[in-house]
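Please read through the structure below; I'll follow up with questions.
With one protein chain removed, the remaining protein chains of the complex are shown where they sit.
Each chain gets a letter, A, B and C, in the order it is written, and its residues are counted from 1.
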Amino acid sequence: MFDLVAQSVFSGLLAGAYYALIALGLALVFGTMRIINLAHGELVLLAGYIAYTAESRFGLDPLAALPAAIIIVALTSVIIYLLLTRIRVDREINSLILTFGIAIMLTNGILMIWSADIRSTTSGWYLDSIIIGDTLFAMNTEILFAVIGVLVVGAVWWWLSKSWYGRALRAVSSNRDAAKLMGIDPRTTEILSFAVAGLLASIAGIALYSGKVIEPSLGHSLTIKAFIITVLAGLGSVPGVLIGAVLIGVAESLTATLWSSALQGLVSMLLFLIVLLVMPSGLFGRTRRRG
Amino acid sequence: MMKYLSLIIILAGAYLAVPLQFGGNDYVIGIVVSALTIAGIAVAWAMLGNLGGMISFGHSAFFGVGAYGSALLAMNAGLPVFPSILAGGVIAGVVSILTMPTLRLRGPYFALAMLAFAEIFRILAIEMRWLTNGSGGLLSIPRLPTVFGFDFGSRLGGYFVVLTLVLLTVFVYWLIRNRPEGLALRAMHDSEDATLVVGVNATRLKAAVLVVSAFLTGIMGAFNAHYINFLEPDYAFNGSWTTLAIVAAIFGGYKTLWGPVAGALIVYLVDQFVFKAIMPSGHQLILGGLLAAIVIFSPSGLLPWLASRFRKEAGDAAHP
Amino acid sequence: MIARMISSVLALTLGLGAANADELIIGSQIPLTGSAARAGMGMNEGIQVAAKVFNETNGKHTVKVITIDDESQPAKAVAAIERLNAQGALAFTGGYGSNIIGPASDAAERLGKVYMTSGGVATELSQRGLKTFFRISNATGYAKALAGLSDTLDLQSFSLIYSTRESTAEVAKLLEEIWTAEGKKVTLHPFDPSIADFKPVLHKIKLQDRPEAIAMVGYENDYVGIIRAAKVLKPDAKAIMGTWSLATPKMWQDFPDLMNNVYGTAPLPYPAQFNTPEEQTFAEAYKEMHNKEPDYLGIFGYVQGLLLFNAVAEAYDAGTLNSGGVQDALRKTEHDTLIGKVIFDESGDNTNFAHRMAQHQDGAVAIVWPKESATAEARFPAVPW
């Protein structure tokens, strides 16, 4: 029994770090601009398909596809931002609808380019198992991207809190006019943050491709997962994203172990609702309320 | 007077011209019925969005509950189909009480909390096998009956039923909108503080609108169950019931009475008849692009845009 | 003005469909987008091959297949059937997923035209008393094949991992019944289709169930996830087996390191050992059209298509198209097909449907059960890890 739970928690932790990668880009844009990018999951998926093309067509390692993925995905992300700036009224709901429309376009575009077949890496190293202390099992890719996930969360946290542009981004989100008075061009800053969100989606997409199976209709569920984690974390809390993601990962994993994997979705949704209703600003959010 | 006249023309067209023109073509009528089903949900959704300022991503929860409720009552309790459709709506309304804690939430938080409810109901429908037959679903759900020699179970019969349901939904929406509470709710959209000063109990009103919206959505779900004669959790609680309705409502203009209906008809019919003919398997791409375009170019929706164009033209004509 | 526009558009989209004298129009309602797109595209390839083969070999008639994407949605599937009917279709084929086939075949029944599929296995589909519904596959056939193989291998305990979707859950239920009746030990592990990490499930199987065999009922992405998790955890099982979409050349090609020694249902071995002329014709046409080796969905699509085309042609010649001639032609005889003899009963089920079990053996898909069709010995005990 102990082995069972230990492995379950271990798997959950690894899954959590991976979920954090998926959620981070969405959390960044939502935390700083109050925009929920419903096409975020599709951006992650797009990066996964770029890795697939790099691997199957050019024989490249999935990680080697990262630069190409970053360029294409970050560019797409910036285009989404530029479209979002065209919205004049009811920004909250209209940005949801606009990004939803873009998500539909991306899903169908991916389907047309890459067909409905499932894809996953064939690079053996990623899938080889690694055993820790004879009792904990994982794939190399899970360990690799868990480490990357933690590092990236740290890097984003540092960027937002310590760098000039990170600070500028927070300033723009806090008070746009005052930020201009500090010599900040809000558009440049926001374009940068969408580009960074695209970069994060690219890393997440490589993690997705090298550990899981991708198919064109996957984007939507990635977006939902990312949003749930963002809400659990609390608005604007980057470390909270990691903790919220790990919470979901471990909860899902323990549900599968102790109960049934058919109920994973139920448990994570209940967890989401409970946190939302009981802790109005999320696990680590600042004082801003949702009510 | 003009207003009533145009209403009469629309009604006559809907009840007479459409059946006369397309009554023999099950395919066209079938697509129109699907579009009207979306229209019904879209109106119920817009009611919550416009009156309560609450954007829900989880209306498929009420659609599914209404559908299962009605189907199970008709199949297991032997209730006649029309009363059981009504009962399905009532069940959806009652179930919406479970979701009321979410009324404390705002904006995207409310939207996603409702989505979580829809997902929870979907999984429950899979797991509660004794009641719902799990993922196997329900086949051969009783059709709409034949009344006074008219077969409501036919495509055309279904058309009349769903048309009437949609019109009733719009009528209910109109009634609520024009009551003082409706006005208060619309004001609340702009500022919650304002209504608190006026002395309206905002939360109770919102709760009432939620129940009505859930009831109307449940009715559409119940109708669909008896029209398609089939249910399974993934279908009944499918997110597309919500997203299509949102798309339709936004497209037509969710703050207007008829916008959601017009949006549903246009989006669905144009998508199925035109885009699908041009692009047989990727036509949703165009739909997505259209949606993005309307948000950018006419954010209040198509109907308000047309209305302003019309007024402008009329104004130009009056003052040459 | 608007009304005129709409009616002209309608005329445009509905008006194509006037039939040529001897060109038989067949409607194909199939998911090319949405959740079932993958399977739908595979089946569609088979149907197209069937049309090509029919048109080249029949001599007397040609068929024209009109395909409409049902977007994996029941209401659109029903609409597709009605639209195909308006375009002059004499019968329908296609369909994937019992949830979509159910309402679509209901619609076909109302129109009095045959609906032929291989994509829905739910038992209830053939218990609705429809006269025009036919399918060449069913859940029982898959379950029997898995159970038959495990008897031959003398396996006594199973961990059954299955998706909570309707067709997978149905096959799993049948398997559980068969094995339990035989006094074997079965532990069930249902999972939600959205699950991506199977390690917790496999770990449970490894430490608690300790089964002789792991059985999977799911789809390609599920198989890949399960076998990957098994490769990491290495449970001490003697065999791993699954149902459709598993023992296919494509799976080997895409996931060679996962598939070796895995058992799955398959109609034909691969590399195809095409012995009969019909098999050869099929294989050549398939390769020519799609530039790849045929897979199991293509075979089913081909078989269901060809059966239907022949029956329609027969009824056309007999002048019984409108008086139930197509279903009579389907019901009255046995049909020799790529997947063996097909015999339809009153409910439209293929009573002779029995699947074969194949095993991935170093790049080949070898039929290992039943003995009379076997192309190789089963490797046992053997797992991919």
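Note that in this section contacts are C-beta pairs under 8 Å (C-beta built on N, C-alpha and C of every residue); 3 or more make two chains touch, one makes a residue touch a chain.
Simple rule for what comes next: contacts and distances are computed from a predicted model.
Participant: What protein name does the UniProt record of the undisplayed chain give, "ABC transporter ATP-binding protein", "Cytochrome C oxidase subunit IV family protein", "Dihydroorotate dehydrogenase" or "Xylose isomerase"?
Facilitator: "ABC transporter ATP-binding protein"
Participant: Would you list the chains present here that the left-out chain is in contact with?
Facilitator: Counting the whole assembly, the omitted chain is in touch with A.
Participant: Touch as defined at the start, partner being the missing chain; which of A:34, A:91 or A:170 qualifies?
Facilitator: Considering the complete complex, A:170 is the one touching the chain left out.
Participant: Just to verify: which one of A:184, A:218, A:231 or A:254 makes contact with the chain not shown?
Facilitator: Considering all chains, including the one not shown, the answer is A:184.
Participant: Would you write out the residues of subunit A that touch the absent chain, in ascending order?
Facilitator: Where subunit A meets the chain not shown: residues 161, 164, 167-168, 170-171, 174-175, 177-185, 236, 286-288.
Keep this in mind: only the chains that are shown with their structure count from here on.
Participant: What is the shape of the graph in which nodes denote protein chains and edges denote touching chain pairs (line, ring, star, complete, other)?
Facilitator: Basically all the chains touch each other, so complete.
Participant: What is the chain whose Cα centre is as far as it gets from that of subunit B?
Facilitator: It is C whose centre lies farthest from that of subunit B.
Participant: Using mean CA coordinates as chain centres, what's the subunit A-subunit B distance in Å?
Facilitator: The answer is 32 Å.
Participant: Going by the touch rule set out above, which residues of subunit C reach two or more other chains?
Facilitator: In subunit C, residues 33, 164, 192 touch at least two other chains, as defined above.
Participant: At least two other chains touched by the same residue of subunit A: list those residues.
Facilitator: 108, 111, 262-263, 265
Participant: What residues of subunit A sit close enough to touch subunit B in their complex?
Facilitator: Its residues touching subunit B are 36, 83, 86-90, 92-94, 96-98, 100-105, 107-109, 111-112, 220, 224, 227-228, 231, 262-263, 265-266, 269-270, 272-273, 276-277, 280, 290-291.
Participant: Can you name the residues of subunit A that touch subunit C in the complex?
Facilitator: 3-4, 7-8, 11-12, 15, 108, 111, 115-120, 122, 124, 127, 129, 137-139, 212-213, 215-217, 221, 252-254, 256-257, 260-265
Participant: If we count contacts the way the header does, which residues on subunit B are in touch with subunit C in the complex?
Facilitator: Against subunit C, the touching part of subunit B is residues 21, 25-28, 30-31, 34, 37, 123, 126, 134-137, 139-140, 155, 224, 228-230, 232, 234-235, 240, 269, 272-274, 276-277, 280-282, 284.
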